[in-house]
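Every protein chain but one is kept in place in this view of the complex.
Take a look at chain A:
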Amino acid sequence: MKFSNYIILIPALALLAGSTMPGCKPGKAGSSVDADAAQKVYVAPGKYDEIYTFMSGGFSGQVAAYGIPSGRLLKVIPVFSQNPENGYGYSEETKPMLNTSHGFVAWDDSHHPELSKTNGEDDGRWLFINGNNTPRIARIDLTTFKTTEIIELPNIGGNHASPFCTENTEYVVGNTRFSQPLDNAGNDVPIDSYKKNFKGAVSFVKVDKETGGMKLAFQLIVPAFNYDLAHAGKGPSHDWMFFTCYNTEQANTLLEVNASQRDKDFVMAINWKKAEELILAGKGTKIPVKYAHNVYSDKTHSATSTIEKETQILDVTKFPGLVYYMPCPKSPHGVDVTPDGESIVASGKLAAVIPVFSYKKMLDAIAKKAYDGMIDGNLPVLKYEAVLRGEVKKPGLGPLHTEFDDKGFAYTTMFVSSEVVKWKVDNLEIIDRAPVFYSPGHLSIPGGDSKKPYGKYVIVMDKITKDRYLPTGPELSQAAQLFDISGNKMKLLLDFPTIGEPHYAQSIPAEKIVKNQVKFFKLADNKNAYAVKSEKETKVVRTGKRVDVYMTAMRSHLAPDNIEGIQVGDDVYIHITNLEQDWDVPHGFAIKGANNAELLIMPGETSTLKWNPYQQGIVPFYCTDFCSALHQEMQGYFRVSPAGSKVPIKFSIGVNPVTQ
């Protein structure tokens, strides 16, 4: 009997085993590291990288420059955030850079670096970057790697769809992620009056061809959606700018759900050339606003901040032909234009396909009025089928951003399925896919959003690092992966940590930037009001409670280095001119107990630290940049006397027999 029981058990066990078979854990898609990876990313000591990659710092508010293919961090360029390491935003000269209509805002959330372009190609002159939080656009001069201009944008909630530029950098744009009532519209309204009172404002910032100087030219008042990203047309589509919009449901609460209801949101196409003509024809309406415009000069080594009081707007509903909407599946994020300017690729982050729109078909649809309804009464929505060139089928989950190479391929990041997908631009067929680690946002190919991509590499920036590097507690760095895309298959070469949270990055062949590098500032050209060009001119001047110290720095002494007659409660301004005229000889300046920061002063530059001595005593100061063999000797003392003391202003430096 017992035996028969076991016999019954056998088929039962077999059935059980069989039923578990499909439940076997499927193998993971392994990452394919190129066999020659080490050789391809190895940049021998003393050799330069081939590419500069500029990554935004995200919540760090800065920009970081990396060398590719090595992934070496070259420099963190302070932009929107104070940087105590070199005094940016702390020195009297640079404080005005961070002024806004909200006062001094010494941080931001920097998202999208954008290289200036000439004829649709990266020209290596300037790098623009948006501040998402306090809406701003900054311009970095790539000859000095310094932030030289910051313009605030009024009427905007979060400047996310920014600072993408037109084909010849005629304009850089900004648009709101958080629609809000216009600044001057009487803002005390119920939040749930969103549909009635809130607006978007597409800002066109004119860029001077020669100087790069920015000016808010006009703003187009558009429906209250969330404007996410943008790219300009090029070649045939030169006159157009494309923005993605989500939350076309116009929800004002729990957007996670309420802004994800419609099957399609939009790509908004704007004819900026037409808008420019209307403004030139005087059709703009001037409205009062308040925004800061901050400009840094390499001659005075100082910034000025001006509060502007007016802007010009165009209500797009009053000017037909300015704005058209192309339906785009599910909450589109990135919008990217192919190098030939003929196709517009939009990535619906919740969509199962990547739609590719045709610029030609868009013009036809406009001509034939192939409309699928109107927004705000008279803004045409074009028929999806009428503007669609085709769809990339089954690309993966969560498509976000696309860049292009020099061989007719497109590369799209998939946030949810953590991969990069390579597809052919002409037939929209998927060629290859590669896992990334993990959850990629943007990607960058050198020249990948320009008319002439350089190709060769793609750098993918990921939001989640987890187990990729040695752990550093709960807070981990972000990750970037470098792929070789010169062949048919993408080959993983390198994985490296980044500073802050890079959103977008732009990459450019190094020679376009190296050739224009400034090595030091000419002392003779220094127009800073407090500059001293030789040690003989150094002095200390008291004006009431203000004391100005005109100091010089030179290997290996600060002059003067014995300063007396400072009193508790004084406002002491120490203006230091670095007299060196050689590359890579900055001097630092630091005062014991200073409540702000130290300074790094480049050769030929003048920089000022404000210091408020609060107690009497002897206070040392010194150079913080190991400048020379006798750097440790580069020091001095302040004597701080009680307020109202009779100690006179006195300053000196020992006789230097050698330089006499």
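Quick note on the criterion: a contact is a pair of C-beta atoms (placed from the backbone, for glycine too) under 8 Å apart; a residue touches a chain by one contact, two chains touch by 3 or more; residues count from 1.
Just so we're on the same page, contacts and distances are computed from a predicted model.
A.B. asks: Of the candidate names "Urease accessory protein UreF", "Extracellular solute-binding protein", "Copper chaperone NosL" or "Cytochrome C Planctomycete-type domain-containing protein", which one corresponds to the UniProt protein name of the undepicted chain?
C.D. replies: The chain we cannot see is, by its UniProt record, "Copper chaperone NosL".
A.B. asks: From the list A:358, A:581, A:616 or A:645, pick the residue that touches the absent chain.
C.D. replies: Within the whole complex, the residue contacting the unshown chain is A:581.
A.B. asks: Looking at the full complex, which residue from A:206, A:274 or A:555 touches the chain that isn't shown here?
C.D. replies: For the chain that is not drawn, the touching residue is A:555.
A.B. asks: Contacts of chain A with the missing chain: which residues?
C.D. replies: 554-556, 580-583, 629-630, 656-659
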